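Not every chain is included here, but those present sit where they belong.
Should a chain be cited, it is by its letter among A and B, assigned in written order, with residues numbered from 1 in that chain.
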Amino acid sequence: MKVILPVPTAQRTQMIDISHEISRVVQKEGWQNGLLTVFVPHTTAAVTINENADPDVQRDMLYEINKVIPFDDGFHHFEGNSAAHIKSSLFGVSEQIIVEEGVLQLGTWQGVYFCEFDGPRQRKVWLSFLKNTVS
Amino acid sequence: MKVILPVPTAQRTQMIDISHEISRVVQKEGWQNGLLTVFVPHTTAAVTINENADPDVQRDMLYEINKVIPFDDGFHHFEGNSAAHIKSSLFGVSEQIIVEEGVLQLGTWQGVYFCEFDGPRQRKVWLSFLKNTVS
């Protein structure tokens, strides 16, 4: 069964590093070797993997995507958040991460980020694990 | 073995909700608990997960992506559909969806959309399932 991780957001657009929260679930569930799926059950948010060192990277990423896909552009959708829907599809709502010996396999500078594009809101992330039966 | 789902498209760019067709395959194949891969074997189409309620969301998404990546922009590719190739890579050609008790785990407002960027054409989607052996 999937594990549900709550992710409260605080701004209209925001990238939140959830790597540690995910690692804690992997450890607590005893997930050892296999593939972890991180799935966002929302349509105006996303999940991505990117640099975890300089916070200016997240600032620049949000600045640029909000410029390329402006909040208002003659959209028809009555809720007025079409830009957030587009950003969600461009970044994507799931990531698959290799797990070995209970450790998330990420590059040195990689972190897992929840991407809020229409906040602030109370969000969730779903985690599901497939065990490797090969070796 | 993968299951092949035919997806005829009717317009140059179009988002088609294939959630019900996918659910029917999951049910027919008896796929219970695990991870479903939805894979698009084309290079000018994609698959995405987004809002399934207001059709204006799809209209706005196609409007905006067709504006950001225009059909013509001095491209060299002789077939004249480079914009569609780029959109395919930006949206992505596969989605992974958690399945529990034979039910696709999607958020309340999420649907699975085939994205046509160079239609109309006769398209296909491949479905493949990995069984969860953890619990």
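FYI, contacts are C-beta pairs under 8 Å (C-beta built on N, C-alpha and C of every residue); 3 or more make two chains touch, one makes a residue touch a chain.
It should be emphasised that the depicted structure is a prediction, and the values quoted were computed from it without experimental measurement.
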{"item": "Whole-assembly copy number, given 2 chains displayed", "value": "3"}
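One rule holds for everything that comes next: only the chains that are shown with their structure count from here on.
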{"item": "Subunit A and subunit B: spacing of chain centres that average the CA atoms, whole Å", "value": "19"}
{"item": "Residues of subunit B touching subunit A in the complex", "value": "34-35, 48-51, 54, 56-57, 59-61, 63-65, 67-68, 90-92, 95-98, 100, 105-110, 130, 132-135"}
{"item": "Footprint of subunit B on subunit A - complex, ascending", "value": "1-2, 31, 35, 37, 39-43, 68-69, 73-79, 82-83, 85-86, 88-90, 92-94, 96, 126, 128-131, 133"}
